[in-house]
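Apart from one protein chain that is not included, each protein chain of the complex appears where it belongs.
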Amino acid sequence: MADLRVNICGIEFKNPVIAASGTFGFGREYSEFIDLNRLGGVSVKGLTLKPRPGNPPPRIAETPSGILNSVGLQNPGVDAFIRDEIPFLRKYDTKIIANIAGSTIEDYCKMAEILGDEDIDAVELNVSCPNVKAGCVAFGNTTAGISEITRAVRKYCRHPLIVKLTPNVTDIKEIAMAAEAEGADALSLINTILGMAIDIHSRRPILANNMGGLSGPAVKPVAVRMVYEVATSVKIPVIGMGGITSGDDAIEFMLAGAKAVMVGTANFVNPAACIDVVQGIENYLERYNYASVNDIVGKVELY
Amino acid sequence: MADLRVNICGIEFKNPVIAASGTFGFGREYSEFIDLNRLGGVSVKGLTLKPRPGNPPPRIAETPSGILNSVGLQNPGVDAFIRDEIPFLRKYDTKIIANIAGSTIEDYCKMAEILGDEDIDAVELNVSCPNVKAGCVAFGNTTAGISEITRAVRKYCRHPLIVKLTPNVTDIKEIAMAAEAEGADALSLINTILGMAIDIHSRRPILANNMGGLSGPAVKPVAVRMVYEVATSVKIPVIGMGGITSGDDAIEFMLAGAKAVMVGTANFVNPAACIDVVQGIENYLERYNYASVNDIVGKVELY
Amino acid sequence: MAKILKEKIISVEEIGPEVFKMTIESGYVSEKASPGQFVNVKCGDGSNPLLRRPISICDVDRKAGTFDLVFQVRGAGTGILSTKKPGDEIDMIAPLGRGFGIPEGAKKIGVVGGGIGIFPLLFLLKERKAIAAKENEPLESIAFLGFRNAENIILQREFEKVADRLLISTDDGSEGYHGFITDLLERELERTKLDVVYTCGPKPMMKRVIKIAAERNIRCQVSLEERMGCGIGACLVCACKTKLGDGWEYSHVCKDGPVFWSDEVMLE
Partner (left out) sequence: MAKILKEKIISVEEIGPEVFKMTIESGYVSEKASPGQFVNVKCGDGSNPLLRRPISICDVDRKAGTFDLVFQVRGAGTGILSTKKPGDEIDMIAPLGRGFGIPEGAKKIGVVGGGIGIFPLLFLLKERKAIAAKENEPLESIAFLGFRNAENIILQREFEKVADRLLISTDDGSEGYHGFITDLLERELERTKLDVVYTCGPKPMMKRVIKIAAERNIRCQVSLEERMGCGIGACLVCACKTKLGDGWEYSHVCKDGPVFWSDEVMLE
């Protein structure tokens, strides 16, 4: 059997499949369907300093092979996470990634600091959520913004720091290199692509927030391209995501240069999606006789 | 029956449905399936100063609800277009839009100049083709680039000038306003989104060009969002496209602010797609008692 | 506990204009389901449509080990569902959500349904009746069902079987009372006392039912609809406002509902 372990900035994941932030809650609901011990890791619902109610509904719209969401970071706040959720997740043998978001750099720093003594494995900096008005994505779509926030949070963050990139930019390589230069330990991408859907009968947007973030299979080719671009531009490890529903999809991202993958929207359709992806990766490695999953990372051969 | 006519920078289209550049050739092939007289217009295959062979095959990959293409502007050159194609298309009562692309600003200017005396209705500046290495998209993804090329071509172009925008940018509003400021008469968007697909068995990209442009239903929510953003930022008319396959899709773009729409990838699946879109728009207008198609443009009511 | 199930379709029948009844074999659902719960169905293969579709459990035959869904064709998902054939497999997550509750000593119950909102109410009446029979308790039930017109009336016979009385209204008066079903409810409440009212249907109708019940101090439960992602409480898209102290918070229709007490939820 092939070795599925991957090491990302010192964290050893038992396999390269991580549940994507915002699509898996804190794992509780999915624990009724699957064995969380089988996951490489869980990136929890995006946390903010204080609890947030999120945006008004409707918060989801279906589009061809994709969805738009405008949840807007509904979450119980970082303290409740520490109190209620870490102990739950720690019962499982899987890595915990705390996904954090804020409207000011101070928010991010404070959260990183608060989480510093907590029993989590990494912090994922969400500077790419398109669904909150202040801050967040604003930090993620310029090199100046990403440099500033990465530098600041790096100082406060005692865990490995993963910076999550937004695809809504002209040149994602630049942004990635800026994050790397300021001390990011790893990069994850892509977050959702800003989109809009209109109900032609009511003549109003489907989402009460008017716009939302596109995810699911529709975005896969864009995500694979960006993962390739980023993985060939930086030295730190890259975690790829965007539309992964199967082991084959995950392999595509890993060939493009992702050392691990995250599975998001697919969980909604198939609560066992993450497990199926693990199994699919294993099957592929076996079929082509790879000893370790690391052997395929970045192995796409360009024309 | 509702009035379908739309006037875009002085050109009166009999209806707002235009075949999108690169997906309809010069109309010849489709004329065997549909009556070209029923189209608002045809934007022809992207033209270059000299004939271009295009990129090596494979040039197409299928992705969830979309396709990637890397045709790379195979075309017979602007002279052959003038000689062979304008006379053919002019036999039909439909507007002719010459889509032009080049590797240098001079190329674009020369083409605009050459086309100046020709019997076409508008020029569409393709500064957003992701499939050619030199030039093209490079002009389209910065405000400086778009300003420079629009200003230059504007001087040589005696027809109404439509600038076609790339979606591969951080802020499409800025780019749109820059094109408007330099004299664009209309804007069309979106061109394709840069993407990549990898064959996990051969471990090579599916496209021989490695990357290609994503189009089709998958991109619709991104396109609708961008059309909304641009239409609410500029005063010149906007032509919307990206994933339109039905009248309902077209209505969505028009509610978002598009005065006309272009239909691309859908033609491949359904050679009568443009006609079906015209019919679908008509049905919608009738159902909701609109006297003119212009009455719905930009009429989305935000929350 | 909900499970991912692949069950067999026994029959699909068009019981009204664009309304289909699908009977599904499922030992699990028929045993575990309680009224007001729903299933989340994968309608097509592949990624378009991508999401599952929530459909209420309309009837359960616990002995036969089957249950019914009734759905109206609205778009791509329900459209594909309507083309399924007996013998086909259907992929669903079920049973989901929190169903109807029964307040202590509620012996006189009313259900008020409009259009496609009537489906979960059938299972509710049937189950209440069965329990009352089993426990030898008195039970009186009235069903108020509103439809667009005579042609759209469905499941009449089924409701007659499980409700003591069935009152029907149509918007155009082509059958039953001419007007809103809530008018009928109000009228009936002039002479009959109900202990609890359950309602499901268009929002304006439910709001009116809530008001009518509140004015008379009748407890009331509503079954809500909201666009869903996961259906299991993880993605947080199916938000609805519920009261929290003096303020409110967002609860989630798929997990905290779809059924809520009328005094805990804030319909907008």
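For the reader, a short list of remarks on this structure follows.
To keep things simple, chains are lettered A, B and C as they appear, and every chain counts its residues starting from 1.
Assume contacts are C-beta pairs under 8 Å (C-beta built on N, C-alpha and C of every residue); 3 or more make two chains touch, one makes a residue touch a chain.
All values derive from a computational prediction rather than experimental measurement.
The chain that is not displayed touches the following shown chains in the complete assembly: A, B, C.
Residue-wise, the contact with the chain that is not shown comes from B:Ile60, picked out of B:Ile60, B:Ile105 or B:Ala138. The missing chain, though absent from the display, is touched by one residue of C:Ile4, C:Ala76 or C:Ala106; that residue is C:Ala76. Although one chain is not drawn, the whole complex shows that of B:Asn69, B:Asn141, B:Thr166 or B:Asn210 it is B:Asn69 that touches it. Between the chain not shown and the residues B:Pro16, B:Gly102, B:Pro160 or B:Pro217, the one that touches is B:Pro217. Mapped onto subunit A, the footprint of the missing chain covers residues 64-65, 217.
Although one chain is not drawn, its touching partners on subunit C can still be listed: residues 44-49, 76, 80. Although one chain is not drawn, its touching partners on subunit B can still be listed: residues 22-25, 28-30, 32-33, 45, 53-54, 56-62, 64-67, 69, 71, 74, 206, 216-218, 245, 265, 267-272.
The definition used in the following text is that only the chains that are shown with their structure count from here on.
Taking the mean Cα position of each chain as its centre, C sits at the greatest distance from subunit A. When each chain is reduced to the mean of its CA atoms, the one lying nearest the mean of all protein CA atoms is A. One simple way to say how far apart two chains are is to compare their mean CA positions; for subunit A and subunit C this gives 37 Å. Annotation: 47 Å between the Cα-based centres of subunit B and subunit C.
For subunit A, residues touching at least two other chains, in rising order: 56, 61, 64-66, 216-218.
Residue positions of subunit C touching 2 or more other chains: 47-48.
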